[in-house]
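Only one protein chain is missing from this complex, and each of the others stays in its spot.
Entry: chain A
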């Protein structure tokens, strides 16, 4: 199984607001970032946290965001570890 995103890929996080646990923090929803590296596979926490045992195993990517993209200001970067289903190709 090949990784959907390679290092350097431009991605955008989904802007969804699920009613259950997710590891996509609110401040990083609908934001554009760059993949640093695929980190390894793990069961999707959103599903596992609901007590279900059918969580699909997904690649988690380290994704780098510019502060300006997240907050509209700032010159730093934030790196987040995000499951594949939180991400789509950036337009």
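Definition applied: a residue touches a chain if its C-beta (ideal position, glycine included) is under 8 Å from a C-beta of that chain, and two chains touch if they have at least 3 such contacts; residues count from 1.
One rule holds for everything that comes next: contacts and distances are computed from a predicted model.
A single chain of the complex does not appear, and UniProt lists its protein name as "nitrile hydratase", one of "Cytochrome b", "nitrile hydratase", "(Fe-S)-binding protein" or "Amino acid ABC transporter membrane protein 2 (PAAT family)".
Only one residue from A:34, A:60 or A:87 touches the chain missing from this view: A:60.
Shown as candidates are A:10, A:52 or A:76; the residue that touches the absent chain is A:76.
Chain A residues in contact with the hidden partner, per the touch definition given at the top, are 23-25, 27, 39-40, 42, 45, 60, 62, 64, 67, 70-71, 74-83.
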